[in-house]
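Report on the structure given below.
For this view, one protein chain was removed and the others were kept in their places.
Take a look at subunit A:
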Amino acid sequence: MKKLLLGLTAALVFSGANAADYKIDTKGAHASINFKIQHLGYSWLTGRFNDFSGTFSYDENNPGASDIRVSIDTASVDTNHAERDKHLRGDDFLDVEKYPEAKFVSTDIKTMADGNMKVMGDFTLHGVTKPITIEAKKIGEGEDPWGGYRAGFSGTTKLALKDFGIDYDLGPASQHVMLSLHIEGVKQ
């Protein structure tokens, strides 16, 4: 029993010492959550969420032990068109009065042979929580010129709007939205 406790403590200390905690640099806007969806099947319509926050822990030597959580202010949706954004915030789409937050909480992270990662987790949008997988990769990490330490990733995932209870008909080519995350974290 003592040995086990000792081992557990050691494991905690060990992992704590190696997996660093990062805060996503939304303050300096070195992070963005963008999306695109087909318009009629003829082109891509892109937009982003301006307000979000999040943290992640990452250990280069043990990426599987990493985790990430991101919280998105759905009302901050921005497609560079006020009338459309108003529509997107309304109950045909995001219904931001009822569902002001969307969030992602990772459950498992797998590193592939090619170094890319599969970040599995629960995504909550429009009040519906579903498991999703984000195809991600590390862009880089290291010291910044101002005394800090940063690590950055980007990832993409594809969501079916209907899975999250958003069923306004934008046409057959526009059933899915591609979400792309570019995040840079500052080590805490």
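The criterion applied here is as follows: contacts are C-beta pairs under 8 Å (C-beta built on N, C-alpha and C of every residue); 3 or more make two chains touch, one makes a residue touch a chain; residues count from 1.
In the analysis below, contacts and distances are computed from a predicted model.
Asker: For the chain that's not shown, choose its UniProt protein name out of "Acyl-CoA dehydrogenase", "Aldehyde oxidase", "Cytochrome b" or "Phosphonate transport system permease protein".
Answerer: Options "Acyl-CoA dehydrogenase", "Aldehyde oxidase", "Cytochrome b" or "Phosphonate transport system permease protein" narrow down to "Cytochrome b" for the missing chain.
Asker: For the chain left off this view, which of A:Asn80, A:Thr129 or A:Gln188 is in contact with it?
Answerer: Final answer for the missing-chain contact: A:Asn80.
Asker: From the list A:Met117, A:Leu170 or A:Val186, which touches the chain that is not on show?
Answerer: That would be A:Leu170, which touches the missing chain.
Asker: Could you list which residues of subunit A touch the chain missing from the display?
Answerer: Its contact residues with the unshown chain are 75, 80-83, 85-86, 89, 168-171.
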